[in-house]
Structures are given as C-alpha cells and as structure tokens.
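Removed: one protein chain of the complex. Kept in place: all other protein chains.
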Amino acid sequence: MGETITFWVLAVVSVGAALSMVFNRKAVYSALMLGTVMLCLAVLYAVQDAPFLAAVQIIVYTGAVMMLFLFVLMLVGVDSSDSLVETLRGQRFWAIIAGVGFAALVILAVGNAIFAPQTGLAMATGQGGYIRSIALLLFTKYVFAFEITSALLITAALAAMVLAHRERTTKKATQKDLSKARFLGDRPSPLPGPGTYATGNAIDMPALLPDGSVAESSVNRYIARYDVEHGHLPEDPKLAEAIKHRAEEESK
Amino acid sequence: MTTHYLILSGLLFAIGAMGVLIRRNAIVVFMCVELMLNACNLAFVTFARQVGNLEGQIIAFFVMVVAAAEVVVGLAIIVTIFRTRRSASVDDANLLKY
Partner (left out) sequence: MSWLMIALPLLGAFILLVFNRFTNRWGHLLGVVMSLASFAVAVLAFVELLGLGEDQRRQAVTLYEFIPSMKLNMGLLVDPLSISFALLITGVGSLIHIYSIGYMSHDPDRRRFFSYLNLFVAAMLLLVLSDNYVGLFIGWEGVGLASYLLIGFWQFKPSAAVAAKKAFVVNRVGDFGLLVGMFVIWTSFGSLAFKDLGAEQIGTASNGTLTAIGLLLLLGACGKSAQLPLQSWLLDAMEGPTPVSALIHAATMVTAGVYLVVRSGVFFEASDVASLVVTIVGVATLLAGAIIGCAKDDIKKGLAGSTMSQIGYMMLGAGLGPAGYAFAIAHLIAHGFFKADMFLGAGSVMHGMNDEVDMRKYGGLRKYMPVTFATFIVGYLAIIGFPFLSGFYTKDGIIETAMEHGAWMGWLAVLGAGITGFYMSRMIFMTFFGEKRWDKDAHPHESPSVMTVPLILLSIGSIVLGYFLIMDNRLMHFLAPAVGMPEHVPVPHLFSTTTVGLSTLALVAVGAAIAWMKYGRAQVPAVQPRGSFLTTFARRDLYGDALNESLFMRPGQWLTRIAVYFDNRGIDGLVNGLAAGIGGSSGRLRRLQTGFARTYALSILIGAALLTGALLLVGNI
C-alpha cells in the first residue's frame, strides 16, 4: 500500500516534470525539471529494493551530471530563452505522432502482458546481504566491464579536455597594444554618448554635437534597428533620419 | 506493480524522445537523452525485481557510468561548437547535407 501511494505520487510528479522539461523555454528550468525527475526515479529505485542505485542516481546524476549541465548552461548563456517556434516543416507534428504512437504501443504491449507475481530480490541477496551481493557481481562476473568503464571514463575526461581546450594562436594583447590600435584607427576618442546636447537623454536619442549636427554613432546600431522596426522614431525628422541611417548601416 | 513501473518508464522514454525531436537547444536535447536513459534504467530495475535477479541493477549501474562519460564528451562538443558558431542550436549545425 505504501509503495502504491509512493508510486502514484512520484509517477505524476515525474511525468509532469518531464513534460515541463520538454516544453519549458528556459534551459535552466528544464535542467531543474530533469533534476526533479531524477530525484523521483531515485526514490522509485529505493522503493524497488535498489538502494545502491538510488544512491548512485542521486550522487552521479543529480549531483555530478546535473551540475555539469548547469555549468555548461552558464557558459553558453543562462539568460537566453529558446524560441519554441518550429522551423522544420512537419517536424513537431510527426514528432508528437511518433512519440505518442510509440508510448501507446509500449503501453499496449506492457498492459497486455501478464506478469507472474514478483519474485523479489530476497533470493538474490540471500547470502551476505544486498551490498555484498552487488559487489560480488560487480567484481567477479562483471569485473572486465567494470574495468573497461574506468578506461571509458578516463578517455571521456581526456576528450573533454581536448575538445574544450582552445589553443592561443596570437600573443595576448596588452593594454599598450590596445591603446596603440585605438590611436591607429580612425577614431581615437570614445564614441559620443546618446542624448548629449539633445532634448532628451534616452538611449535611442542621437547626440547633438556642439555645432548642432547629429552624431549618428552615438546610438547603438541594434537599438536603432529596433526603433526602426517598431516605429519608435523621434518626432524631429533630422533625428529620425539619423536613426534610420544608422539602422541601415547596421543591416549592411 | 510491475506493469505500472513499466508504463511509467515507457511514458518517460516517449516524452524524452519527443523532447529530442522538438527542442533545438543542444543542451536541452541532451537532457532529453538523459531522461530516456533514466527511463531505461527504471525498466531495468523493475525487471530486476520482477525476475529476482540483481544483474538488471548492475546493467543500470553501467548505464549510469556510460551516460556520465557521454555527457562529459557531449557537453564538451557543445561548448566547442558554441565557441565557433555562437549558437547552441542543433539546427544551425547542418552543413553536412546534400
């Protein structure tokens, strides 16, 4: 009875979490949802007489693997949320058809199967208890596989280092080099800030130079393009023209 | 109970598979793959109890190890691709085609 309650609670939670992982736009939320599913599964392992696996699940998966995911997410950019608009024609439709169909077939197969009463692990763990039995299997029958996994892990670690490593091909630029490059360029001074001498100080308001002319470079190109695309142009035609020009410059 | 566990396992697997197909973010795709692997593990553990044999759990254990190694390498690849293409979308890496 206790197992049934545990199962249904965890099953609902894990399926909900899995669905929300798939359909969540933010990758960090997806990662958290996956962590939830894994924790649920860990509990289910424990319920099913697999305490060792439950521990490994929590330590390896929820602990290490999920941390690695989050770490990479931070590297790649945590604040970006994915667009859920499908770009491949028919991909989502057929994906759902195939996924639901596959699930339905598995359920059909499993649901139609008639299982014998559960044997339970009492016999298997009879001599020396559960941990001892696991160890016995792992270090006798599966010792080669076990050793090979160690080689696999070492290889994976090396591969990760090689892949993530970036060779520096040029000398790192010092502050001296940067200032030299700046004075050799066509603009030694900083760009004018937006809003200088202008009637407003909004970020999309082009600066006016002391002679009254418009400094196009004072507005960020992306902001200029945003303004043009959304019609947020200043009323002054001179300024509007400058922003349009800036946006066109960007699009080139 | 075995049936319930197996159905849960199948549902999670299908959800993971659909996620792989629907999501474009390479990291989320990877998470979905992990979800599928976990669903398999649940089936292994369930069957281990059903037939009274510990070897199912051992296999699940090995799956975890391999999954860990796979995640390490996969994420390293994603980082490398992101570095050169400034994108983690699996659709952007489509140069190998007709």
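Every chain is named by a letter (A and B) in the order it is written, and numbering of its residues begins at 1.
Note that a contact is a pair of C-beta atoms (placed from the backbone, for glycine too) under 8 Å apart; a residue touches a chain by one contact, two chains touch by 3 or more.
This one's a predicted model, so the numbers in the text were calculated from it and none came from an experiment.
Enquirer: Using the touch definition up top, pick the residue from A:44, A:95, A:138 or A:163 that touches the left-out chain.
Expert: Looking across A:44, A:95, A:138 or A:163, the contact with the absent chain belongs to A:95.
Enquirer: Could you tell me which of B:6, B:71 or B:90 touches the chain that is not displayed?
Expert: Per the contact definition at the top, the residue touching the missing chain is B:90.
Enquirer: Pick from A:9, A:55 or A:109: which residue touches the chain that isn't shown?
Expert: Result: among the candidates, A:109 touches the missing chain.
Enquirer: Tell me which stretches of chain A touch the chain missing from the display.
Expert: Residues 88, 91, 94-95, 98-99, 101-102, 105-106, 108-109, 113 of chain A touch the chain absent from view.
Enquirer: Residue by residue, what part of chain B touches the chain that was omitted?
Expert: Residues of chain B in touch with the missing chain: 17, 20-21, 24, 90-91, 93-98.
In the analysis below, only the chains that are shown with their structure count from here on.
Enquirer: Which integer distance in Å separates the CA centroid of chain A from that of chain B?
Expert: 15
Enquirer: Which residues of chain B touch chain A in the complex?
Expert: It is residues 1-8, 10-19, 21-25, 27-28, 30-32, 34-35, 38, 41-42, 45-46, 48-55, 57-58, 60-62, 64-73, 75-80, 82-83, 88, 91 of chain B that touch chain A.
Enquirer: Show which residues of chain A lie in contact with chain B when the two form their complex.
Expert: Touch list, chain A to chain B: 3-4, 7, 11, 14-15, 18-19, 21-22, 27, 30-31, 34, 37-38, 41, 44-45, 48-50, 52-53, 56-57, 60-61, 64-65, 68-69, 72-73, 75-76, 82-83, 86-88, 91-92, 95-96, 98-100, 102-103, 106-107, 110-111, 113, 115-116, 118-125, 133-134, 137-138, 141-142, 145, 149, 152-153, 155-157, 159-161, 163-164, 166.
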